[in-house]
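Left out: one protein chain. Kept in place: all the others.
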Amino acid sequence: MQSSKPILYGGDYNPEQWLKYPEVLEQDFRLFEQASINTLTIGVFAWAALEPEEGVFQFEWLDHIFERAMRQHMRIILATPSGGKPNWLAMKYTEVRRVNELGQREPQRARHNHCLTSDVYRDKVSIINEQLAKRYGAHSALEMWHISNEFGGYCYCDRCMAAFRDWLKAKYTSLDALNEAYWSRFWSHTFTEWEQIRYIDKTICGLVLDWKRFMTDQCCSFIRNEIAAIRRDSPDVPTTTNFMGTHPDYDYHKLAQEIDVVSWDAYPMWHLPQDNHESNHALNAAFRHDVTRGIAGGKPFLLMESTPGQVNWAGVSPLMRPGMLRLASYQAIAHGSDSVCYFQMRKSRGSWEQFHGAVIDHVGHANTRVFREVEQLGASLLQLDSVVGSLVSAKVAIVFDWETRWIYEGVALPSNAHKQYAETILAHYKPFWARGINVDIVDRQADFSKYELVVAPILFMLSDSLGERLTDFVKAGGHLVTTYGTGVVNETGLAISGGMPGALREVLGVWVEEFDALPDAYRRQVKPLDDGKCGLTGVYEARHHLDLVHLETAEAIAVYGEDFYSGYPALTRHSFGAGSAWHISSRNDDRFSDDFLGYLADELKLTNISSSTLPQGVSVQTRSVANAEFVFLMNFNDSSVVFELIDGIYTDLETESTVERTIHLAAYQTCVLQRRLD
Amino acid sequence: MQSSKPILYGGDYNPEQWLKYPEVLEQDFRLFEQASINTLTIGVFAWAALEPEEGVFQFEWLDHIFERAMRQHMRIILATPSGGKPNWLAMKYTEVRRVNELGQREPQRARHNHCLTSDVYRDKVSIINEQLAKRYGAHSALEMWHISNEFGGYCYCDRCMAAFRDWLKAKYTSLDALNEAYWSRFWSHTFTEWEQIRYIDKTICGLVLDWKRFMTDQCCSFIRNEIAAIRRDSPDVPTTTNFMGTHPDYDYHKLAQEIDVVSWDAYPMWHLPQDNHESNHALNAAFRHDVTRGIAGGKPFLLMESTPGQVNWAGVSPLMRPGMLRLASYQAIAHGSDSVCYFQMRKSRGSWEQFHGAVIDHVGHANTRVFREVEQLGASLLQLDSVVGSLVSAKVAIVFDWETRWIYEGVALPSNAHKQYAETILAHYKPFWARGINVDIVDRQADFSKYELVVAPILFMLSDSLGERLTDFVKAGGHLVTTYGTGVVNETGLAISGGMPGALREVLGVWVEEFDALPDAYRRQVKPLDDGKCGLTGVYEARHHLDLVHLETAEAIAVYGEDFYSGYPALTRHSFGAGSAWHISSRNDDRFSDDFLGYLADELKLTNISSSTLPQGVSVQTRSVANAEFVFLMNFNDSSVVFELIDGIYTDLETESTVERTIHLAAYQTCVLQRRLD
Partner (left out) sequence: MQSSKPILYGGDYNPEQWLKYPEVLEQDFRLFEQASINTLTIGVFAWAALEPEEGVFQFEWLDHIFERAMRQHMRIILATPSGGKPNWLAMKYTEVRRVNELGQREPQRARHNHCLTSDVYRDKVSIINEQLAKRYGAHSALEMWHISNEFGGYCYCDRCMAAFRDWLKAKYTSLDALNEAYWSRFWSHTFTEWEQIRYIDKTICGLVLDWKRFMTDQCCSFIRNEIAAIRRDSPDVPTTTNFMGTHPDYDYHKLAQEIDVVSWDAYPMWHLPQDNHESNHALNAAFRHDVTRGIAGGKPFLLMESTPGQVNWAGVSPLMRPGMLRLASYQAIAHGSDSVCYFQMRKSRGSWEQFHGAVIDHVGHANTRVFREVEQLGASLLQLDSVVGSLVSAKVAIVFDWETRWIYEGVALPSNAHKQYAETILAHYKPFWARGINVDIVDRQADFSKYELVVAPILFMLSDSLGERLTDFVKAGGHLVTTYGTGVVNETGLAISGGMPGALREVLGVWVEEFDALPDAYRRQVKPLDDGKCGLTGVYEARHHLDLVHLETAEAIAVYGEDFYSGYPALTRHSFGAGSAWHISSRNDDRFSDDFLGYLADELKLTNISSSTLPQGVSVQTRSVANAEFVFLMNFNDSSVVFELIDGIYTDLETESTVERTIHLAAYQTCVLQRRLD
């Protein structure tokens, strides 16, 4: 059973930098033991150490690390080294270096900048991966394969463009179909030979969308190629690759199909100034954890990287205040992580990340504030074995979809300055997070039927089939919330011609004629038709984007209160089948979202284990297994808070003592309670 | 007579995008009729549809459009397609694509980016133009030829540079003369071979000036080449090309010599935040309309493009409030337009401008707010036939000169951060606009003798002959106003050596020794010597640029009130011959311009048909024919206004009823009165 596994605790370690200092390596392992570190990620960026010359391999140092780790029962996550090209490879085979949008081939520098298409690169990666698999693929210390590192970026070389043309031929069969899909007669951009597709013209929105789909597919095939080389000698060890939250380059939902375990690198900017409240960092982090769990299909994921101290690549990176490391780590687990891993175990002495936070600092001993916090956290995590493998159960799904975002951000609209796709999704996530209600973040292809409520903000791209699935969802008793910017284009970016919101028009019962775009400083009133109706009271403020909506079969709940569209519907409800469908016409203030979505949460009895009025900055999340529920309580404030839990019997997982329902949490405090469900 | 012609009403239409949807085309024409649309601009960017392969032409679809338009008595403005290159052309003949300043050839993308020099491009354009002329040049529905689209931008390819060298040889004959003109001994930039002129070095100000003159000439010759191809089979149909207001790239006064009718594309940013008052958008639009009429030599022009809704290329583009479309359209006519044309008749389904405003939206029917406003406007315009061909008569000219702007903006000055050429001209235009006084905007080569008052702000570049012409103008009784930044360089950008303002020193009676440059937040007092003199009262604020002026034969009217130049002349008057010459030493606040230029307007009895104290945001303009005057009354406020007209008998052109002299206009209301002159 999974419950016998511990939380993986450790992170990125680069012994290849210290081969001349065996005493350092030895000291490191002593310190790992002291801090209850049980897992090391080895080999990220180690290619030059593993294959210093083409075809010449050097594994002795890695053998030693495996042995040394074994000795103290540590697990190893072994990375394939493709994230960074050795100089000999980049210089001899220039094709492996990326070409930018202007057609310039990049010099060898930095990292994460190889062409995904290059056969040479794929072959060289296969060779080193095979060697690694042959030597370590069956090693008992091997926990997992870590495929490359933080995939991202595009290459525009001739090879990539040729592969793209092949991809397009397979998709469209004829140029006629492609021209139709892109509406490329506009500005005389009609393609009359496949060879004419040589650049990514930003003004052809459908082309840009397909390019990003292609680049995603190309990354998938690159990953497949990496894994194939491993599988010959390591058929069963699971694979992962580390994602980056909502990073826009590739559709992570597709990449996730290629690997066994989803993991990600979380770097919230704790303590930096934030609009409104410091806890917005926690909100952001929570959202990205949930995005990642969504990518993992709801299964537990791994926190693969996080900093135990400061980062060094931001403008300003404050020290994490005492307690923050533990709090941030528990938050990851609360949202579904089965690990707490760091970048990096020991600070490198030189080069770009020498001042990035690490478990072991340049000073090299255990007597540092950071090490002590890492050590204490390690001890605490030993109490959480029972959480490993447990699941987050949610009745609410929010749609965050890569392709939707790409086309929405790629087209030119009257409201260009204020698109804010990710921020908008986050704004609709916040009311649930603030109430301690678990949420799944899914893409547009998710199975909606298992949810009671689906919130799909700015569902800009809408196919008939998606419209149908959402309609069926409502018909069957589900509740759907959509917003401005919904049902505007089809899946190749063509405007929907029958009137917005296209295939959702029936279920929503509205027609969106046009929308106003307001400068940032402008506001328009939104008012409930009856004060108090559906949780709405008083006057709200709309900004940026305001749909002008005509009721068809829906009813208005709120309306605009000024301008020539005063009285136009601002919130509509349509009872449809066994469910209901709601449309929010404008980007409103936080109070609106909180009141309205809070109302829905109450109506649908989504309220979770906490009372619905948690103090600001407090988060409550639950994970559960068959017979138990784990309740994570987290205070992201720098002051103490008090709040109540609902009925139940609660035991603190660390102290194993029973806990009162009235919870007191000190500044930055967190704890995990087990709630008996009987 | 011209009065038998209607206002042209219609705009850009791209049926080539909808050839697979004949029902859409049919619907469009029905809607055109419903909205009294009488004119379509066809063929802009249609090259790929007309010539899908090199030398293979396809005109059936266009034949159909001509026939369909004829059927409902519509006129066609036929565009040559050179604004957008088909892919086959751009790929096969790489020379047609522009080279940027860094020497990089652009990929095929977007539009308006062909080399003006390329023989291949000129030839290919000639071929398609000839084909079009042969087929449609004598068609009875053909109203006008629309040459290419929105010319702009520079190419730095070897062909362009070679042509530039030829142009320079023709102008300067010897390198010695060129070196002298550019003062290129500075920094050892002396040219000793013509071939050395291969880059446009921004630090050689005279070279940059000549480059822009050359690019203007190259565009003229490109246009001539286009028209020559048409004229073989269409000798009499007038030509136009659509300008863009004060767009800086080419000298529109020169381009206008090549075509028969001047037209332009107006996209005011109605409703966006503006300094001071929303009506500044109207001021800006009025100014650009008058600039365009100036380019047309005072003749009526065409409004070739405007949006019936929103644009989609701005950061934020609000909906046009009810009434704004009519108001903006009447404003164009008030300033001399004989048309109201839109981009675009139907929204394209895809690509870059799919969300740009259009008469017919994606929804495809007449039941939209925008379509209804277009339809109502169409009905109104039917009443304005008598306005067509009438002229705007002005006693005031303001100089806005492309070459002056180029050299002023190109040189390095102590006040680089605050040059603001166009804004400065506008600031001197505003007091007349606010009083309902017609103004001509002319370039420095205009015939000044027909005006009573010439205002020439920042006449930075001053030849002896221009100085002479302005001196003669004053001598003969004219009144001249100049400002800081006048008479600084000659026509190749060399500093005037005898003391500023050079050839205007005698007529102005001042010597400008030097000027202070102030940071944006700084101000200096300006005070009349006698309060009330020449309309000036109290203390004004000068900023940015302050000439330190010595009186020679002029008298001071106002002086600076502080700093070490306290008491130096801030406004001078010189009675000279039968006229007077005034110099404004500094950039002053709006109140100064309003008081002083208002004073001149009163003195010269320039006050027009309205009283001089129009409410803010109200504009009054007149057009006239032999026996009638048309008075346009426009309220750009979102609230109602009341004001008085001067004596006369007024008839509303739409209602044909007599109107009282006390005018009430609702928010955004406009009307046209005919005033009997007997």
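Each chain gets a letter, A and B, in the order it is written, and its residues are counted from 1.
Basically, a residue touches a chain if its C-beta (ideal position, glycine included) is under 8 Å from a C-beta of that chain, and two chains touch if they have at least 3 such contacts.
Since we're looking at a predicted model, the values are computed, not measured.
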item: Of B:418, B:475, B:533 or B:591, the one touching the omitted chain in the full complex; value: B:418
item: Full-complex contact with the absent chain, from A:30, A:232 or A:362; value: A:362
item: Listed residues B:72, B:173 or B:203, member touching the removed chain; value: B:203
item: Selected residue (touches chain absent from view) among A:310, A:380, A:490 or A:585; value: A:310
item: Footprint left on chain B by the chain that the document does not show; value: 102-103, 180-193, 195-196, 198-199, 201-206, 411-418, 492-500, 513-522, 548, 564
item: Chain A residues touching the omitted chain (full complex); value: 14, 16-17, 20, 45-49, 52-53, 81, 84-88, 91, 104, 107-111, 272-273, 309-319, 321-322, 347-356, 361-364, 368-370
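Throughout what follows, only the chains that are shown with their structure count from here on.
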item: Inter-centroid spacing, chain B versus chain A (mean Cα positions, whole Å); value: 50
